[in-house]
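What you see is the complex with one protein chain gone and the rest in place.
Presenting subunit A:
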Amino acid sequence: MQLIKTLTASTALLVVAAGAAYADDHMASDMTLVSWGGAYQNSQIKAYAEPYMEMNPGVSITWDESSNEAVAKLRAMNEANNVTWDLVDVVAADAMRLCDEGLAMEIDPNEVLAEAPDGTSAEDDFGDLLVSDCFIPQIVYSTTFGYREDMVPAGTPAPTDICALFDTETYPGMRSLEKRPINNMEWALLCDGVAKDEVYSVLETPEGQQRALDKLATIKDSVIWWSAGADTPQLLADGEVFMGSTYNGRLFSAIEEQDQPIAMLWDAQVFDLDGWIIPSGLPEERLNRVLDFVKFATDTQRLADQAAYISYGPARFSSAPLVGKHAELGIDMAPHMPTDPANAKNTFLYNYEFWADYRDDIDAKFQAWLAQ
């Protein structure tokens, strides 16, 4: 029995070694990675790309800051039969669309991704976050609110409830919200008395959509609508708005790195995922290189390392305990993670299926409402 075990183990090792050697000969030496630019891309360079290039000295990595328009560009590249990207960082909703359009490669997580150090399979380690057959999750981020501490009226307690957004009497001042229906409609319904687990069934109906818009209409005059993630931190820093929604990592850097008088309001934060997709139809050499990189870049340690540069939660269960201190500020990162129990008392998970279906319809209504 023991013998058989040893034999199988060593055969397996041989196969792996042979596989590695084979792979080495058949891997492209450069890769084009697509990401969001800014602090986020920087965290990926520090946590994934630099260690990888150290291990593989011959490899060069080119970064393209096009994630914002990745779906459209990838579609255009595919139609021109000239896909120049090897690995693309997208939000989960975009990954689903790319998968639907056949533009992203379907993957088997257990085959493509590394196991957790304790041997848990990748599929279990990522768990529910594998929301699409093509999607390789990296981080959990949230869209949440920040507010100016110094603009809270004297004698009023600081806001702790999402509905402070609609309470312009207690908390006067402008608000900034994203110029799209997603998240705003949910918050509006929540503050209009809809129970959290009924939000989407209400939002499915035209009456529910109108109800959400009517609720938003109560603050329409005091809203600045943003379309870039950097807008809200800037508006808050300049005192243009009292509170505004944006990605939690942007608020972290405004609060901790730039020392602005801003505080977080985690209530009803909306979790969303960001991760990699591999474009479909890559030539074998490039594909081998990408697979090699992805396996490395999404292992337990690497995902935990990324959290030292930006306050987004790693997508693996096994990475959470390894999250340490901020690489430059030296503060503990765990309390700044959207997934930290103290922050995650009341949360939403972005409803991918719902928005894939209703996005076009509700967006038309939302834009028409905005233009009125």
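Note that a residue touches a chain if its C-beta (ideal position, glycine included) is under 8 Å from a C-beta of that chain, and two chains touch if they have at least 3 such contacts; residues count from 1.
The definition used in the following text is that contacts and distances are computed from a predicted model.
One chain of this complex is left out of the view, and of "carbamoyl-phosphate synthase (glutamine-hydrolyzing)", "Rod shape-determining protein RodA", "Carbohydrate ABC transporter membrane protein 1, CUT1 family" or "Spermidine/putrescine transport system permease protein", the protein name its UniProt record gives is "Spermidine/putrescine transport system permease protein".
Only one residue in the set A:Ser60, A:Thr84, A:Ser201 or A:Gln367 touches the chain that does not appear here, and it is A:Gln367.
The chain not shown here is touched by just one of A:Gln210, A:Gln258 or A:Asn346, and that residue is A:Gln210.
Interface note: of A:Gly38, A:Pro51 or A:Gly239, the residue touching the hidden chain in the full complex is A:Gly239.
Listed by residue number, the positions of subunit A touching the unshown chain are 68-69, 71-72, 75, 97, 99-102, 174, 179, 210, 213, 224-225, 227, 235, 238-240, 353, 356-361, 363-365, 367-371.
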